[in-house]
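One protein chain is absent from this view; the other protein chains keep their places.
And now, subunit A:
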Amino acid sequence: MILDSKIPAGPLAEKWTKHKFNSKLVNPANKRKYDVIVVGTGLAGASAAASLAELGYNVKAFTFHDSPRRAHSIAAQGGINAAKNYQNDGDSIFRLFYDTIKGGDYRAREANVYRLAEVSVKIIDQCVAQGVPFAREYGGLLANRSFGGAQVSRTFYARGQTGQQLLLGAYSALSRQVANGKVKLYPRTEMMDVVMIDGHARGIVTRNLITGAVETHAAHAVLLCTGGYGNVFFLSTNAMGCNVTAAWRAHKRGAYFANPCFTQIHPTCIPVSGDHQSKLTLMSESLRNDGRVWVPATKETAEKLRKGQIKANDIKEEDRDYFLERKYPSFGNLVPRDVASRNAKYVCDEGRGVNETGEAVFLDFRDAIKRDSRKVIEQKYGNLFDMYKQITGEDPYEVPMMIYPAVHYTMGGLWVDYNLMTTIPGLYALGEANFSDHGANRLGASALMQGLADGYFVIPYTIGDYLAQTPPVKVDVNHPEFSKVAMEVKDRISHLLNIDGKKTVDHFHKRLGKIMWNECGMARTEEGLKKAKAEIKALKKEFWSDVKVLGANEELNLSLEKAHRVADFIELGELMIDDALNRNESCGGHFREEYQTPEGEALRDDENYAYVAAWKYVGENQEEELYKEPLVFENVKLTQRSYK
């Protein structure tokens, strides 16, 4: 199969407009004859479900949460980018497009990214109309701030809770359609598999998380808006429930998985404090505007510090190494996320890390407080400092914060064409669940933009083109395929419940996470990846023979829910390793130690790897097949990123 990205012909700036015109339309009276399933109710899912229902389609929306408002989009802090140029500082659609392509280290599709930048301006209009309380200037107009690497102020925000406010906006639009009867909501319901009829996605099989009932749902199209897979690492900034199961089930039914090894490691997270740790908490990137990152200059000092013989504030200026300022004098502490993360790892690997574990670096506000006063710092970061104190018990006004990188976002995901359709006709992937817009590294404040762009402004157009070519005949849920897939799901459930092994699901998840973090995390080597692959294969075998899942299917059963998810994470982990092994270059968040410049920076290989790696599942325990979608750059020049 040749991957057809369906990128429209013509100049970059006209592609989307032309494409919308060339897409077939569904007659308004016919829309009510089409059913659409939306899985996931985060930014992408809620905005898609609401917008499609407004158009007249019948929507069924599914979430494993108790309410659509809980999706992890809610936790995004910083903001949402849009090329409004309200600040008169030189922003434009092309500049947002350019920054995103470059930030992604030239591993994203030009056409998709341009469209994202183009519709970004409409997202802000939509959210304001819904009553999202964005930050305002005294004159009553919208405020902006600068963010992650951009040289213009294009980020709209609602205090430190932008994701929350945008999600509640989309949730309110969704709730309105539930009240109108155009969306039927299925909370506490998890998608277990996709059902295909004649090669098209025609429904899903779900499990009711309260009663355990395995149910089937038919539709003319299925949208997966199920987020990212960062929890494959066990510890990440993702919510506890984030998982890959929906996407992975679709993958096993024929949807190719693209660039799985592209994961984003965020430099400013609160470090791990012990084995009991269940998740990592992100501290906003904005802290690097004023905090200085350092570790002790020598191993000996670091050791004394770890043993508690000295305190951070006792260490003299000349015994400190402000390593980002030293290595990157022009960008200093404000280098992009991937560079900051990697360098923190280097100094910790040298034995100069702090905290009892040696896996942390300092983020010090002493000089900023001296320069600007405590009051100014309090105004800027007060809530973050409070949060830090609540979690660690230390006061960052008095002692330096400790931070360490953590998995935050996954740029990889289901392969989709320009219409957001996967390689399964009728099956779409939106938001973090697809791979399309961020290349090998996502810029700050761009995840919210993409989720809402896909849901509000892309899918309402592109799905029409597909549905217009699908007969408006009710999909019959009594088709034998539905009962066949439902039976497979039930078999898997009873298989998991009957293993009756000795080790808990979390035990396996933690071991998987360690393998992935050590060998497929911030730095990767061929040797380490090969070792990890063997370990994961063994772990999979062990899981299926020794996992202990208690209770029954016919009840609320958290260990059964988790067992499904971890089983899929194990398989995904192996694919991520294959992908990282295949990509013999370093780009963005993917750093292969063999491929670096003499200064230790990522070394891309545009000649051989300027492509999307899309993987096809071919069968249980078989090596997946690689398909390449070449990336063509007609509007930007590929350059080596430098932040010196």
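As a working rule, a contact is a pair of C-beta atoms (placed from the backbone, for glycine too) under 8 Å apart; a residue touches a chain by one contact, two chains touch by 3 or more; residues count from 1.
Everything below uses one rule, namely that contacts and distances are computed from a predicted model.
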item: From "Phosphoribosylformylglycinamidine synthase subunit PurQ", "NADH-quinone oxidoreductase subunit J", "Fumarate reductase iron-sulfur subunit" or "Response regulator", the hidden chain's UniProt protein name; value: "Fumarate reductase iron-sulfur subunit"
item: Which of A:158, A:486 or A:512 contacts the chain that the document leaves out; value: A:158
item: Full-complex contact with the absent chain, from A:13, A:487 or A:558; value: A:558
item: Which of A:129, A:213 or A:632 contacts the chain that the document leaves out; value: A:129
item: Given A:457, A:482 or A:508, the one touching the chain that is not displayed; value: A:457
item: Of A:145, A:176 or A:366, the one touching the omitted chain in the full complex; value: A:176
item: For subunit A, residues in touch with the removed chain; value: 47, 50-51, 54, 65-72, 74-75, 84, 86, 122, 124-131, 133-142, 158-159, 161, 163-165, 168, 171-173, 175-176, 178-179, 185, 187, 210, 239-241, 273-274, 276-279, 281-282, 387, 390-393, 456-457, 460, 504, 506-507, 548, 550-551, 555-556, 558-559
